[in-house]
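Every protein chain of the complex appears in place save one, which is left out.
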Amino acid sequence: MPRTDLPLDELRDFQVASTAPDDFDEFWAETLAESGERRVTPQLVAHPRRLHTVEVFDLAYAGFAGHPVKAWLVLPRERTGQLPCVVEFPGYGGGRGNPLDFLLYASAGYAHLVMDLRGQGSGGRTGETQDPVASPHPHFPGFMTNGVLNPREYYYRRVITDAVHAVDAARRLSVVDPQRVAVMGGSQGGGLAVAVGALVPDVAGVISDCPFLAHMRRGAEIATEGPYLELARYCQVHRNRIDDVFTTLAYVDALNFAPRATVPAAFSAGYMDPVTPPSTCYAVYNAYAGPKEMKLWEFNGHEGGEAMQHERRLDFLAKVLD
Amino acid sequence: MPRTDLPLDELRDFQVASTAPDDFDEFWAETLAESGERRVTPQLVAHPRRLHTVEVFDLAYAGFAGHPVKAWLVLPRERTGQLPCVVEFPGYGGGRGNPLDFLLYASAGYAHLVMDLRGQGSGGRTGETQDPVASPHPHFPGFMTNGVLNPREYYYRRVITDAVHAVDAARRLSVVDPQRVAVMGGSQGGGLAVAVGALVPDVAGVISDCPFLAHMRRGAEIATEGPYLELARYCQVHRNRIDDVFTTLAYVDALNFAPRATVPAAFSAGYMDPVTPPSTCYAVYNAYAGPKEMKLWEFNGHEGGEAMQHERRLDFLAKVLD
Amino acid sequence: MPRTDLPLDELRDFQVASTAPDDFDEFWAETLAESGERRVTPQLVAHPRRLHTVEVFDLAYAGFAGHPVKAWLVLPRERTGQLPCVVEFPGYGGGRGNPLDFLLYASAGYAHLVMDLRGQGSGGRTGETQDPVASPHPHFPGFMTNGVLNPREYYYRRVITDAVHAVDAARRLSVVDPQRVAVMGGSQGGGLAVAVGALVPDVAGVISDCPFLAHMRRGAEIATEGPYLELARYCQVHRNRIDDVFTTLAYVDALNFAPRATVPAAFSAGYMDPVTPPSTCYAVYNAYAGPKEMKLWEFNGHEGGEAMQHERRLDFLAKVLD
Amino acid sequence: MPRTDLPLDELRDFQVASTAPDDFDEFWAETLAESGERRVTPQLVAHPRRLHTVEVFDLAYAGFAGHPVKAWLVLPRERTGQLPCVVEFPGYGGGRGNPLDFLLYASAGYAHLVMDLRGQGSGGRTGETQDPVASPHPHFPGFMTNGVLNPREYYYRRVITDAVHAVDAARRLSVVDPQRVAVMGGSQGGGLAVAVGALVPDVAGVISDCPFLAHMRRGAEIATEGPYLELARYCQVHRNRIDDVFTTLAYVDALNFAPRATVPAAFSAGYMDPVTPPSTCYAVYNAYAGPKEMKLWEFNGHEGGEAMQHERRLDFLAKVLD
Amino acid sequence: MPRTDLPLDELRDFQVASTAPDDFDEFWAETLAESGERRVTPQLVAHPRRLHTVEVFDLAYAGFAGHPVKAWLVLPRERTGQLPCVVEFPGYGGGRGNPLDFLLYASAGYAHLVMDLRGQGSGGRTGETQDPVASPHPHFPGFMTNGVLNPREYYYRRVITDAVHAVDAARRLSVVDPQRVAVMGGSQGGGLAVAVGALVPDVAGVISDCPFLAHMRRGAEIATEGPYLELARYCQVHRNRIDDVFTTLAYVDALNFAPRATVPAAFSAGYMDPVTPPSTCYAVYNAYAGPKEMKLWEFNGHEGGEAMQHERRLDFLAKVLD
Partner (left out) sequence: MPRTDLPLDELRDFQVASTAPDDFDEFWAETLAESGERRVTPQLVAHPRRLHTVEVFDLAYAGFAGHPVKAWLVLPRERTGQLPCVVEFPGYGGGRGNPLDFLLYASAGYAHLVMDLRGQGSGGRTGETQDPVASPHPHFPGFMTNGVLNPREYYYRRVITDAVHAVDAARRLSVVDPQRVAVMGGSQGGGLAVAVGALVPDVAGVISDCPFLAHMRRGAEIATEGPYLELARYCQVHRNRIDDVFTTLAYVDALNFAPRATVPAAFSAGYMDPVTPPSTCYAVYNAYAGPKEMKLWEFNGHEGGEAMQHERRLDFLAKVLD
């Protein structure tokens, strides 16, 4: 597991020109406007488990185009007043999984909403949310190239909208203080957190660990493991559609959300990460327009800081939520 | 690339009990009845290429539920009367690809219809046919577990129906002699050929090389490469749905079509095949109810006989079509 | 990730003759007697973390020969009376790690003692407990062959004693109900749990998931990944000490503890486990003398049931502890 | 399959100094003069196959030193006048294979001569042409180091002469228009095509896809797969003969033929090619002295453009042959 | 590196029917008679090295068809009378290498003749002996399929003859006691030693460690590494010549020499050997007709016993030579 990307001093200065198309803001304004009308206050259904100190609720809210999206809400059993809330987006391949895996943030006193990820959830943590939109064309197995030939049909247009709505769903809950909602995730979840940080400018903070969906062209060219390879494999076969692919990806790339985000953000990256190589993470970090911090784990791969990163997350949340 | 499955003498005797559910025949009768009403004569659109001796036509016919399915029709340019026809189904991951890759059977004097495979076509040969049905639940990347929790929603119910309709589409073409249509394929295409051989009892013959979709439970347990691993990976995550998975697969497994097929069939297998291990091929071959032959390529993997197998195919087609 | 061990029906019947030496019981009686004199009531040191619903304490108790062994004690913050307790032993390579990773069992209302593992803790979860005994001879990197040429000098003699003392340490805590202590672990932890189940006959129950240290000769011959390979590699170099190695291992093999254990036990195994192949797990399960259950995860490797296994553990603990 | 060679902008400018020895031209003039006297008009032997639209002939012509070299000649069955001809050289390891694999160019109206490759033909497509010259010294398995210590004894001196003679053989056929003969190949065939383009200055054009035998020193240092590794392995063992090896290779390296070639040429390369890394292809392309074009397949490895490259080949042939 | 072949008790009983053709003895009698006429007393050329205690001589003797074969002769510098001699044959890929690597047996007081291996010597130890016979047909890179379609043209017919002549060359040296010559080798050298033990019935003993060229059909089917894979790869391509291949191999297989050998022999095998799986070694051992011993290295692969095996060799040589 050696270093395979740029050396540290070059990472720190790694700047990439924006690839945002001219209608980037309009595209997202329209997308959110269309789906936004469908939003309603979600219902909480108690989800009994053998747990004493926390409570789990099964949640379904209206995501992109009103499609139902599942989530877990985990709460400390003892609570008073409205709670600050952290909304978490899963890593690639996984869904909301089993609530037993999500005890930390409620144990720390937060309302914790774990979004399910449409279609995903058979390659790690389980998921239960259908993506009811069939790809308009054959795509490489996985999600990266589902609808990739047209920005309006692209899978991640739907997912990012789901993520924006997840924040809205959290805020509509009586148990949550709507002024104190942060977004968080690693890998795919980290890319989504940056997008939401730009699209929902009044979230309290963004945590983005080893972000995926971040300078995707470079990712597709240099990553040696993980889902960026789906892009490479698709372009390997559909040799004549490469430009179309990257035109679409520019609408969802965290590289283009970063300069539009102004809320405090905490980033991390792994110096030996073969899945989201550190230069792709630094490209987004360096473009990020809000207050920001970066932690480079010098001998870690895509796993990043693990439990130590959880501690950093709790510190950051204490700053922006408490 | 060593031998990893049973030794040859055990392969030859490898018998497996049928796993067909009681309503297997009813299931397929209903399925075909529902979709069959949508069938119409397809239009031929000339597809000009720099070719002198053969002609290529782009075809779209009505597949499952009337969904449009693409195909190539390749014909010898010089022809008189109706031609015998061979209908080919692609291997897993690929679509109908580029017609330049399908010159052999037209050069040999046959009408050659190459079916596109809905949704597939980004992992090898290109495809252009959409699968307009979204999976009702998260599935593992690929096609093997799309809808796998319910036989009526399962992806291969649609694909097998497409394959049955491909034969019908060929027969509706004025250039084709409807009495002389054979079906053919390797791997996924070989599994589909067996299914069509059972469901369309008046095809002239079946060629099934290294069939996939054949004793799928065993495939999921012992294959070390290829798409059977999608089943294993799905069951690894959805640990509590394993029985549901294999209940559904029993409706599409060539193992259960084989005893229902009576037309002549030519099989082949690779003794060192890690994708469709030879015991899974022999299980189907031994269950096949029609006249049959098997060629075991003793030192080949999933590539099987390649050009030598094409020669065997031409010999078999000459017997059943000429 | 195919099946590489015996098929299921043979697993179920897989019986192995005991390899216990004649002085096995005497060896352990003496070992525990020697170290037992050093035991004292451990001190709880509060370990503040940003946690509201649970409390963490840093614990050091006297292990083998009185050596200090660290542990976490995680407790629900709200509690009344003495709690039932579950003592957990780590998997190979890891130590007690970060308490943020151990919230589940306290959240479920139990006192949860997570033993650190002497010397381990740099190959997964971190550890802080020194093994102050230097190996009397060069050993293969890792722990499996540390002192392996002599049962009294062997590393796992010390570790098993630590594990026995961990139960004692838990029982000495005023917050714990000494009649309701269960032991639990996966892999190495699962092997240790069986040993403790035999050596401390009044524990309330044993949970042993994908146990390691279980039919170690077979493990060394057929495992393709994981620490059994340390044994194989040592024997590859020290070709003339193979008999000595396995003579020593017989004193710590769960295979020989199993017939001496009478408390209720819940086992699990992965049908495609390359680290602790299922036959090695079934060998121990089939030899276990107490009430027992086995769950085979049919398409899982060494990860076993993950969150679903946690649910099964909670169910079992409810039966034996509540 | 990530990018492992220089980034695109550096590739485009990648210039390498010629390594041609002073007697390079003299070496080849003498070589061709010696063998050229043995050339005679080859005989066509019909090779019946179940093909209607094309005809196959088995050909043997006099190659280097008059050694018999086999070839297939594939012709459209319907033809009038002399045909333009394309002479194809195989990729490394393979021979002329089975004529069923070579239908495209005859189907497009060309005479297609597929040269067998002496000695090769057991590692992919079959071959039938013996190399009757034993290596004068032990060489690494394969062909790259056969006779490599002396330019006059080197294997590729014989092969390049065979390739030059293949053009001559084609031109002697009454069915071929000798003014309209192009040469073509991928990988090894692409390197040979450049050599023939320089040595036979009146061929009509050169197609060189992912050329091998091209800047071989760099290939031996950076390729991670494929036959360049034979060079690296030989030099690993014969540590004291490295200079001799590369002195010999300079006589056959396409890098040194390229500045001597003036006919139109179409090149292609794969940006992620581990076998003939793109810098080695660009080194030759940039040195090529005739009219030229380059197509970089940005997400392809050594497979390059496959069917889409065949279309590009047909377009290029139409320009230079029709 | 797990066990992948039969378990130990089955190995011990592993009996295989002879595959020797009817004319096996006649074939070798003729072969040796033809080449035997060319034998002459070899000349010793001093080969100075910075060595004090031993002397090295460069030797060339007449091998198959009188072809010159190189060898090292290493002698203790202090010596009196004629020395017992051990003739060693190299492992696959290597030649006689550097004499600095062959000091042991001369240091132990023996004359040590290390045969070079025609054509080999670029894939491990260097070699200098040419094989002047070109393969009559394309063969897979390496030596296993060179001439394999005809027993009289097969490469190993020449090599075995060279090995027989090496014993004769040793005996013609004045420094050697012709009554006390043993043959020895590992892997390929071990297979050759068995062949020579059968063809030269008055050698004093045979040492055959992890023999290669031993039950070659099984080797080609189950070996996962090493030169048996050349056979598998050749048969993968030349699918229609498989019977011819194994007909030829029967003439050189140690399985067929073993029942014809009567001199004392010491065998060894590695229980986890992926190159010459132990069943192939036991097949030969069990068929061997002379006094014999077998040492199974239970946790070793193809490296076998290394220095400990050298000690066993010295013990065996002391028994048969001193």
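In this document, chain identifiers A, B, C, D and E correspond to the written order of the chains, with residue numbering beginning at 1 in each.
Keep in mind that, in the parts below, a contact is a pair of C-beta atoms (placed from the backbone, for glycine too) under 8 Å apart; a residue touches a chain by one contact, two chains touch by 3 or more.
Predicted model only: the values in this text are computed from it and were never measured.
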{"item": "Contacts of the hidden chain among displayed chains", "value": "A, C, D, E"}
{"item": "Hidden partner chain, touching residue among C:5, C:55, C:88 or C:131", "value": "C:131"}
{"item": "Hidden partner chain, touching residue among D:242, D:289 or D:307", "value": "D:242"}
{"item": "Per the touch definition above, residue among E:51, E:134, E:175 or E:289 touching the missing chain", "value": "E:51"}
{"item": "Residues from subunit D at the interface with the omitted partner, ascending", "value": "220-224, 229, 232-233, 235-236, 239-240, 242"}
{"item": "Residues belonging to subunit A that touch the chain removed from view", "value": "1-3, 272, 297-301, 305, 308"}
{"item": "Interface with the undisplayed chain - residues on subunit C", "value": "93, 95, 119-143, 145, 233-234, 237-238"}
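The rule we apply is simple: only the chains that are shown with their structure count from here on.
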{"item": "Most distant chain from subunit A by Cα centroid", "value": "E"}
{"item": "Contact-pair overlap exceeding half with C-E, pair selected from D-E, B-D or B-C", "value": "B-C"}
{"item": "Centre distance in Å when subunit B and subunit E are each reduced to the mean of their C-alpha atoms", "value": "50"}
{"item": "Computed distance of Cα centres, subunit B from subunit A, in Å", "value": "39"}
{"item": "Subunit C-subunit D separation of Cα centroids, rounded to whole Å", "value": "63"}
{"item": "Numbers and ranges of subunit D residues touching at least 2 other chains", "value": "308"}
{"item": "Graph class of chain-chain contacts, one of line, ring, star, complete, other", "value": "other"}
{"item": "Interchain pairs in contact, sorted by label", "value": "A-B, A-C, A-D, B-C, B-D, B-E, C-E, D-E"}
